[in-house]
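Quick one: this structure, given as structure tokens, is what I'll be asking you about.
A single protein chain has been omitted from the complex, and every remaining protein chain is retained in its original position.
Naming follows writing order (A, B and C), and every chain is counted from residue 1.
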Amino acid sequence: MTAKQLNSILIANRGEIALRIVRACKELGITSVLAYSEADRSSLPVKLADRAVCIGPASASKSYQDPRAIISAALAFKVDAIHPGYGFLAENADFAEMCETEGVGFVGPASSIIRNMGDKIQAKKIARRAGVPTVPGSDGAIAQHAEAVAVANEVGYPLLIKASAGGGGRGMRVVESAETLERDLAEIMSEAETAFGDPAVYLERYLTDIRHIEIQVVSDGESTVHLGERDCTAQRRNQKLVEESPSPVLDEELRVSLAEAAVALCQEVGYRNAGTVEFVFDNLERRYYFIEMNTRIQVEHPVSEMVTGIDLIKLQLEIAAGNPLPIAQDDITIRGHAIECRINAEDPAQAFAPKPGRIESFRAPGGFGVRLDTHIETGYVIPPFYDSMVGKLIVWGNDRDEAIARALRALDEMHVEGVTTTAGFQRDILDSATFRSGDFNTAFVAEFLEGETA
Amino acid sequence: MTAKQLNSILIANRGEIALRIVRACKELGITSVLAYSEADRSSLPVKLADRAVCIGPASASKSYQDPRAIISAALAFKVDAIHPGYGFLAENADFAEMCETEGVGFVGPASSIIRNMGDKIQAKKIARRAGVPTVPGSDGAIAQHAEAVAVANEVGYPLLIKASAGGGGRGMRVVESAETLERDLAEIMSEAETAFGDPAVYLERYLTDIRHIEIQVVSDGESTVHLGERDCTAQRRNQKLVEESPSPVLDEELRVSLAEAAVALCQEVGYRNAGTVEFVFDNLERRYYFIEMNTRIQVEHPVSEMVTGIDLIKLQLEIAAGNPLPIAQDDITIRGHAIECRINAEDPAQAFAPKPGRIESFRAPGGFGVRLDTHIETGYVIPPFYDSMVGKLIVWGNDRDEAIARALRALDEMHVEGVTTTAGFQRDILDSATFRSGDFNTAFVAEFLEGETA
Amino acid sequence: MALNQPDIRELKSLVDWVNTTPDVRELSIKYGDVELFVSRNERTPASAPVAPAASTVPTGAAEQSPAPAAATAESATPASAPTHGVAPKPAAAAAEDEVTITAPMVGTFYSAPNPGAPAFVEVGDRVSADSVLCILEVMKLMNNVEAKVDGVVTEILVENNEAVEFGQPLMVIKRDS
Partner (left out) sequence: MALNQPDIRELKSLVDWVNTTPDVRELSIKYGDVELFVSRNERTPASAPVAPAASTVPTGAAEQSPAPAAATAESATPASAPTHGVAPKPAAAAAEDEVTITAPMVGTFYSAPNPGAPAFVEVGDRVSADSVLCILEVMKLMNNVEAKVDGVVTEILVENNEAVEFGQPLMVIKRDS
């Protein structure tokens, strides 16, 4: 038992993460007050929360994303703190600041940290200050040709030139080697001058064969622990599909190095909350580079919970109550392998179009090593106002092979009628030789989909 | 991957354990052929097995308990082995022997081991030979008064005198101390002579303040590993209700000693299968005594799976395939705490009368650390022919307190409509100060029930 | 007004959702420059009438814009405030001439302008459309809730100082016929 505990919190979210937080509250004896929109009135989290408060109409901008509605609910219903979950207001620095001003607790870091980490250039600067490698590139925009050439040769190849005033893919070029650099640079800069009236460019190493690896951290403002990495390389259009821990490509040295980098970053800013430090991992050079930090709980946090046994939501609530971290790094060991599959109400055959509708019948998979975090149940109507994720299947196995076998078994077992989901698609991904090999990069899912239609 | 694998097995059971075995087969790529009775035609295990074969009518004696039907199905459908689950034919030495004769594999030990361990006196002899402590008592029936007095003083007090020819509670007496021994002994022996025509008595230490603690073992015929203990002290009328691991009362020295005793017993007989060595633990003297060995998988096996991460059904199947144990004792570590609650379709308010019927609506609990092994689903009709257990809730937590909190949360979350279950009763047990304290004995549940009605 | 295919598909899915969800009675959506208002009859399970509506259709959502004037917690005069949604009383017994005043936002209900002052209205009071019925405090901003109809207050459903949800019934007014 820890010294301090929140008496009650307002959960300013919906769906599976709202339910996840309700569950943690129940286990801790914290009163959960769930803020919900009219569209979620008959949802499972509303049924299971200790108390539920309607905060606005279906539209997220007038409910889950309305800082006034959320804070007003927190004040009127006298909770100790607001848990924002993920998405919506979870990384909104202004909202966090309003909480600070209004004297409402916020389960997250100080607004200034959210603001700094939300600014990609600022975050990169902090990372460098903490000695964390970032993707090699120019420190800022360069308007002089000669300076650009000098920096470019430092950054290395392939090199991405981005017009400072460009955007949406315009004014970008990849330079494969030093041979064509000067000509390419001159062309891009003069094009940018013509098109945007500004010749300045950013330079950055162009990485293609990459994986997405992130470190789960928890800090209390004084000290930081990490819960190992999650590998989120299987993505479709930058949306994570499958996450796993440990990563199938890291060796022990890299694993330690990545984790230490993430911890150093947290220590640099005096971070306070659970958080995720995201890296790209260059398969060829086997080097990692910081890309951003998420200052909230993430969708894929259960993967780390399954291999460490540590309940991250409970840790968030303990820290928000003002307690020091109840665990040290030595208390944390990684056991086995965990895989998460996000299940969306989407139709893979229709370009993953969202498929809201009524769940006529639902049966959860069960048994050893299977965890399902979902808010759906038989009779539930998926509203069309929010994102299409209807649940997360998380499996644990002694090793990656067992985890994959278990995930396939559980996906087969799960029974959803009335709504099309991506469960079958996830099954195909996991069952593919490429996924099984562990040897792929962020292009894997796109290539897999091409292969299927070819 | 291990060298040998079964291609297909016949699952000669029903309910949650049939589903449990189907799941393990799926993960191993073994074809599961489920033998079912007509009453189970639309059950979930039948739906999820690779193949299902009707073997007889509802009556267990003509289906699940009919060796001929089971073996005939195994032969006709050409499986490599039969998994008997628990109950029914799982510890039937004659059935195992028939399998041996017919050349059908049996997921279990040799019939001779089942037979020896099924004979309590024989099992006790083997235990003593292996150096495992048994409840102190006479080696057999004693007909001479003087000899009985001598043995009684060796056994110690309180002492139970049982007329050899008695039974059902007749011809039994507890002797509290040596003072009354000679008189009590004389009375009982003369009563027995009069009533049964035989004065012979058994003598045994009378233990009252006891816990039930068992060791999960797995042996391949050559070597044995253990997966720690399960504490099954919370029982109602000798039916286990709640099982947990680790035991809240063992210290490290006792824990090791118990486990070593269980391993020694297995090694003594060259045991081959998963198995359970059961002990009574005397709270007062803090000593343990062997009572029996179960030569099959047990209902409560998931408790050990949750703290070790080891899939016991898969190990059974590996051993049945002829592989040596793929793990050594050093590979096994206990993490955290697991608790299992058996959920029965019974009404605690009606003296736990079975309540078969239709499940109008069912929603499984979910989230971190929650495992549900059940064959029920919405629309399932619980047949009245078999036992009333409809599922097992198994929770894992970092410590016992977290596991209890999680179990309560999950019991609250579970939603069963149409049939009365013991979930609420289980909740009351777990939430009681006595259970939380960990300090109780086998009389706990009976006392709890008396307290409730008082 | 320019609706393309995906827009129409999304609108259709919204209407489908309303039709399959038992507890949605009214829905208003502003989608670009199109406003859609769907209202479902409470008793008859017939399909919902769907009418593309101009902004003249009084949707509750459109009226919930925050008050432009700022006010502090101490301000004695409540700021000019957003109006509230007027909806038929959800209770089965609600007569046709009764309107239920619901909370336009989650917040704290005050029955009087100041602590200790007499309540704005009591049961039996006659009110006109512009009568202030109560105040809703939303993050220290005091919002007047007006009657919007002429009639007599027949029920006050919440206590002074009570936290209220969005859409929670506050009072019932019997409208003049």
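Convention: contacts are C-beta pairs under 8 Å (C-beta built on N, C-alpha and C of every residue); 3 or more make two chains touch, one makes a residue touch a chain.
Computed from a predicted structure; not experimentally measured.
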### Query
The chain left out here touches which displayed chains?
B
### Message
Among B:71, B:110 or B:408, which one touches the chain that has been omitted from the display?
### Response
B:71
## Note on the structure
The listed residue (B:7, B:42, B:112 or B:208) that touches the chain absent from the view is B:42
### Contact partner of the left-out chain, one of B:120, B:286 or B:358
B:358
### Query
Given the full complex, what residues of chain B touch the hidden partner chain?
35, 38-39, 41-42, 53-59, 62-63, 68-69, 71-73, 75-78, 102, 353-354, 356-358, 381-384
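Note that only the chains that are shown with their structure count from here on.
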### Query
Any chains in contact with both chain A and chain C?
none
### Message
Let me check something: if the centre of a chain is the mean of its CA atoms, which chain is farthest from chain A?
### Response
B
### Message
Measuring centre to centre with CA averages, how many angstrom lie between chain A and chain C?
### Response
37
### Message
Using mean CA coordinates as chain centres, what's the gap between chain B and chain C in Å?
### Response
61
### Query
In chain A, what residues contact two or more other chains?
none
### Query
Tell me, which residues of chain C touch at least two other chains?
none
